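Working notes, beginning with the structure itself.
One protein chain omitted, others in place.
Take a look at subunit A:
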Amino acid sequence: MSTLVIKDLHVAIEGKEILKGVNLTINTNEVHAIMGPNGTGKSTLAAAIMGHPKYEVIQGTIEIDGQNVLEMEVDERAKAGLFLAMQYPSEISGVTNADFIRSAINARRGEGNEISIMQFIRELDKTMEFLEMDSEMAQRYLNEGFSGGEKKRNEILQMMMLKPTFAILDEIDSGLDIDALKVVAKGVNAMRGENFGCLLITHYQRLLNYITPDYVHVMMQGRVVKSGGPELAKKLEAEGYEWIKKELGIENTDAVIEKEEV
């Protein structure tokens, strides 16, 4: 079993503190969902875990099985088992999807231990079929000209090919129609197991109808303010966030402290 432990995490962007002490522990074989109104720091948490250069960690720790993640470069974090399905994946012209994924797999496997082309193609074909992706997407340039839904599927394709220990899915459901949402959920559910832990970041309970989380956390004002089981998400869907604010005495006006950052 692996464990991702986030302790007292404070993160600033351009000098402004967004996360103000996040505590979260995720084990493999667990799916956690983080919910919350817009601008409460959910995406900042995802970016800080992955090591986005714009986000500055000013206090706290992130560890995977005792290894200090914050000391690692972005690629080292990936090699340590982290994966972030991004809200806005980059487009890279001239680099095919297949070449990119193969380079990423080989970067993890290391020199001398590269995946054979045949094995790679077999796995890629199989996974694309599973995600109901057109096989020509393998030869298209990475995310270039992909629709919103195609980009999200492509993130899930990369996740399934790279087999991370911990995947963070940042608003993977935004902009998806119900069919695409089901496919994305199918991908995540297929990964669930002893070697996989997942952190879903979402506004909407809808995604959680297809991926049942083990834990649900509510984030507000840069902190996790409430945690519970799947029933918490249902309650949020039915009643909104007002009752939590009341319960915790949070002023409405403070709720929006961050613009959603890319």
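The rule is simple: contacts are C-beta pairs under 8 Å (C-beta built on N, C-alpha and C of every residue); 3 or more make two chains touch, one makes a residue touch a chain; residues count from 1.
One rule holds for everything that comes next: contacts and distances are computed from a predicted model.
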item	value
Undisplayed chain, where the name is taken from the UniProt record, one of "sulfate adenylyltransferase", "Fe-S cluster assembly protein SufD", "Peptide deformylase-like" or "L-serine dehydratase"	"Fe-S cluster assembly protein SufD"
Touch criterion as defined above, residue of A:15, A:53 or A:249 at the omitted chain	A:53
Listed residues A:26, A:45, A:78 or A:98, member touching the removed chain	A:78
Contacting the left-out chain in the complete assembly, out of A:5, A:57, A:70 or A:92	A:92
Positions on subunit A where the hidden chain makes contact	50-53, 73-75, 77-79, 83-84, 86, 89-90, 92-95, 99-101, 103-104, 107-108, 141, 158, 162, 262
